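See below for the structure under consideration.
Up next, chain A:
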Amino acid sequence: MNVMDTRATSAMLYLDGVHVSFDGFHAINNLSLTLAPGEMRAIIGPNGAGKTTMMDIITGKTKPDEGTVLFDGTVDLTRLDETRIAELGIGRKFQKPTVFESQTVQDNLLLALNVDHSVRGTLFWRGSKAESERIDKVLETIRLTDARNRLAGSLSHGQKQWLEIGMLLAQDPKVLLVDEPVAGMTDVETHLTAELLKEINKNHTIMVVEHDMTFVRELGVKVTCLHEGSVLAEGSIDQVSSNERVVEVYLGR
Partner candidate 1 sequence: MTPHILTRSLDRAATAFVLLVAAVGVLIPLSNLLLPQGSMFQVPTYLVALWGKYVCYAILALSIDLIWGYCGILSLGHGAFFALGGYAMGMYLMRQIGSRGVYGNPILPDFMVFLNWDKLPWYWYGFDKFAFAALMVLVVPGLLAFCFGWLAFRSRVTGVYLSIITQAMTYALLLAFFRNDFGFGGNNGLTDFKDILGFNVQAEGTRAALFLLSCLALIIAFLICRAIVSSKLGKVLIAVRDAESRTRFLGYRVESYKLFVFTLSACMAGVAGALYVPQVGIINPSEFAPANSIEAVIWVAVGGRGTLIGAALGAVVVNYAKTFFTSGPLAPYWLFMLGALFILVTLLLPKGIVGTFNSWWESRRTTGIAADEASAAREDGISAAKMAE
Partner candidate 2 sequence: MLTQLTHGIATMTRRRALAATAGLVLGLAASSPFAPAQAADDTIKVGILHSLSGTMAISETTLKDTILFLIDEQNKKGGVLGKKLEPVVVDPASNWPLFAEKARELITKDKVAVVFGCWTSVSRKSVLPVFKELNNILFYPVQYEGEESERNVFYTGAAPNQQAIPAVDYLMKEEKVKRWVLAGTDYVYPRTTNKILEAYLKSKGVAQDDIMINYTPFGHSDWQTIVADIKKFGSAGKKTAVVSTINGDANVPFYKELGNQGIKATDIPVVAFSVGEEELAGIDTKPLLGHLAAWNYFESIKTPANEKFIKEWQAYTKNPKRVTNDPMEAHYIGFNMWVKAVEKVKSTDPDKVIDALPGIEAPNLTGGVSKMLPNHHITKPVFIGEIKGNGQFDVVWKTPGLVAGDAWSKELEGSKDLIGDWVGKKCGNYNTKTNKCGGQGS
């Protein structure tokens, strides 16, 4: 029973009353959050606020102790595993850039394409023109056309971040969960990344976790601040950054 009888919500992602604890530590505590279709949302919050754990829950890596997690208003994500959730169209970029280091940039994108992912399909796979065109397009978007035959492991940190975003694009999901995309990037790169995300947001729903407030400001989207596993404040960047509690626990005086 993955699909509910009626659409419970119009939201793309809907979290309600989610709890998770690890050995008595409450990582997520009555977390409720909704993400509308086509929206881009920035998530901020101090270390240990539960940002990554929240992503783990949405992508099926961690099962919540209680609470509702719905995708597209109909699909109960808590019952599905990572593979199934990815197939539904939720893509994820990790906090630490995770690409297939011993394979070329091009192969990384090839692996990400949302084509037949079965054992048989991959064994008898032969490239098609459409596929290579898509890869070319993504390579262009993430500015790695020249590096297409290099091993991903030899890329710079920023390039790896982009490659991972590129892999998300190739995967073409409905929702992108992006965890700290600009960590370790130069100012120029940060700026370019913000532009890139805004571009992607035209056709995709995005949730971005980031500490870099300049970057968050540049995105210019609704911000949610998490603290101790639940929502502390929500609103525009100016509203949130002027919130007393947010300043106290996160931004600092």
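Criterion: contacts are C-beta pairs under 8 Å (C-beta built on N, C-alpha and C of every residue); 3 or more make two chains touch, one makes a residue touch a chain; residues count from 1.
Criterion applied: all candidates are chains of the complex that A comes from, given by their letters.
Source: prediction; values computed, not measured.
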(message) Can you pick out the candidate among 1 or 2 that touches chain A in this complex?
(response) 1
(message) Taking the touch rule as given, give the residues of chain A at its contact with candidate 1 in the complex, in rising order.
(response) 59, 61, 81-83, 86-87, 91-92, 94, 98-103, 107, 110-112, 114, 117-119, 122-126, 150-151, 153-154, 167, 171
